[in-house]
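With one protein chain withheld, the remaining protein chains of the complex are depicted in position.
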Amino acid sequence: MVMTDIVAENPDRPGAAVATSVIDAKRRPLLLTWLRDPFLCLATFILIGVIVVAMAADLIYPGDPLDMVAQPLLWPVQDLNYPLGTDALGRDLASGIVHGARVSLLVGFFAALIGLVIGTTIGALAGYFGGIVDNVLVRLTELFQTIPAILLVIVILAIGDPSVFLIVLSIGLASWPMIARLARSQFMALREADFVMAARGLGYGTPRIILREILPNALPAIVVATSVLVANGILAEAGLSFLNLGDPNRVSWGSLIGSGRTMLRDEWYLTALPGLAIVLTVLSINIIGDRLTDILNPRSGER
Amino acid sequence: MPLLSVENLRTSYTSRGHTLHAVDGVSLEIGENETVGLVGESGCGKSTLGKTIVRLLRPSEGVIRLNDQDISQLGERSLRAVRRTVQMVFQDPFGSLNPRQRVGTILDTPLWVHGVKDAKARRRRILEIIGKISLPEAALQRYPHEFSGGQRQRIGIARALVLRPKLVVCDEPVSALDLSIQAQILNLLVDLKKDFGLAYLFISHDLSVVRYFADRVLVMYLGRVVESADHATLWRNPRHPYTRALLASIPSATLDRKPAAVLSGEAGQGIPERGCRFRARCPVAVKQCETDDPALRKLPDGSAVACHLA
Partner (left out) sequence: MILAQRPHPVLEVLDLRIGFPQGTAVHGITFAIEQGTTMALVGESGCGKSLTAFSILRLLPPTASILGGQVVFNGQDLATVSSRELRRIRGKGISIILQEPMTSLNPVLTIGAQIHEIIRRHERLSRRKAKSRAIELLDLVGISEPHRRYDQFPHHFSGGMRQRVMIAIAVACNPQLLIADEPTTALDVTIQAQVMELLARLRQQLSMAMLLITHDLGAVAQWADRVAVMYAGRIVEQASVNEFFAGAKHPYSQGLLNSSVGDGAHYTNRRLTEIKGSIASAAGATGCSFAPRCPAAVAACHGAQPALETFGPGTISDTWSVACSQLRFQKDRRDAVAVG
């Protein structure tokens, strides 16, 4: 920690020094932290790459990835027009992966978002108010937690028409309990902090205390946990599509793996390449989420 | 009419069927521009008393009169206006400021919440208070973790004063600070008292500090006030055995006196059903102390003591 100690006279009070010595917190510039961490750099590039590709899917590969465009079962690089090969029905695998990225990322992010919003709301209310409110909400959380997530999702999809929207909703509903527990424990701890008591003592209303005082301090931990949700959402979607429970009109990484399943012995690239896409994306998200903890927390409590 | 008048206050905690009366029948008065020191060891209830007076806690019994208004059972909405009159400074400079808010926001929000909607007026008030605590204007842009403990405590004090309260409850404001910083903060509090005409309830376990800072001192033990006297009398002629023991235990930074461990045991032995709650540790307890619980008795010189032998 470096301190600059410039001491001058306080005009209001002769004899007392103006304590202008402010500690320049050794908050290393973000760029430096990022540059020093090779895994973090790689993970960021990969994730950004995947996002860009997904967004530009229609530009890179216009048309429907489910169109049969070429000779079936071409190996990667065999025909440079189809760099990643084709499947049993002559569909371009590269196009499939690029378009599939869209679905996987959409599902991952939005399912996580639903989990975040529901979980944080329930956890915050339970943690802050305690008492009966807490009891009721905790029971609710436990209810959703004890239902096996995969069953919940399958049941919801079986009832309705499998669409990306429904998949996002069902995965979100299965994943909010984890966030709720975390939010609840954060709020319970922060509720007792001196600065929250000070806020109450200053007459701040409850909404202000929850949203402006406690929530910003609880968010770092919650956000980090949410990054895990994103990764899980992508994996869940992949699993669902693999089981043919996904949206039949859309290609996703999971559906690609599913359709390539029967040819795993010989044309293994049909499962391996989409699988690799999933692994790289999920790994990158996990690495970034892991590093987020250090990045998001200011040096509170430094003595 | 005193600024604050507390009558027979009782604040209790209940957990698993046990009720603990952290504050067990306390009465006190604080006049305008008066500093009352509240001293006692851990478990005596002084912090709880402070928080109850500021209405961070609700008393189970008793009356708190602030400017002749009974605030003891008011709801949060009605309390909001009251908050402008009485504020609190906390012990821990590292926990009492929201780490995610800039100092400017920390000082601005109370004004906004209490109706100062004009941005210029708020700015003026904030700059005034920042000047009084000897921090530069640039500090407003910074976050709490960029400041030292002493500076954070100043910011906490500024926050308490930005609404121009009449009474400030200071809960161990210098206990977590280094010795040289303690002196700075105590001097600051003295200056602010003069500038703003403040009254203080100064809570501390450190009798030396309380004795320097307070006009009148109250000594608490296990939820009750056992002695009350002005600062000089307390030093010259402490009457309650507990007060005497406290004074005897303080090591002094001179070489003339060795502190004596006059008391044995600790306070946590629980409250006896009958008799004086101090008798288990009291070096001069007599038979009467086992059966009669002494009440706080006023003495001719203005002090008060709760002891049969005083």
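Points worth noting:
The chains carry the letters A and B, assigned in the order they are written, with residues numbered from 1 in each.
The rule we apply is simple: contacts are C-beta pairs under 8 Å (C-beta built on N, C-alpha and C of every residue); 3 or more make two chains touch, one makes a residue touch a chain.
Quick caveat, the model's predicted, so the values are computed rather than measured.
Screening B:W112, B:F196 or B:Y212 against the full complex identifies B:Y212 as the residue touching the chain left out. Of the candidate positions B:S72, B:Q182 or B:S228, contact with the unshown chain belongs to B:Q182. Annotation for subunit B: contacts to the undisplayed chain at residues 41-42, 148-151, 178-184, 186-187, 190, 205-209, 211-213, 231-232, 235, 245-246, 248-255, 258-264, 266-268.
What we mean here is this: only the chains that are shown with their structure count from here on.
Those residues of subunit A that touch subunit B in the shared complex are 3, 10-13, 16-25, 193-195, 197-205, 208, 212-213, 216-217, 298-303.
On the subunit B side of its complex with subunit A, the touching residues are 51, 54, 56, 79-80, 83-84, 87-88, 90-92, 94-101, 109-110, 113-114, 131-132, 134-136, 138-139, 142-151, 154, 156, 159, 163, 187-188, 191.
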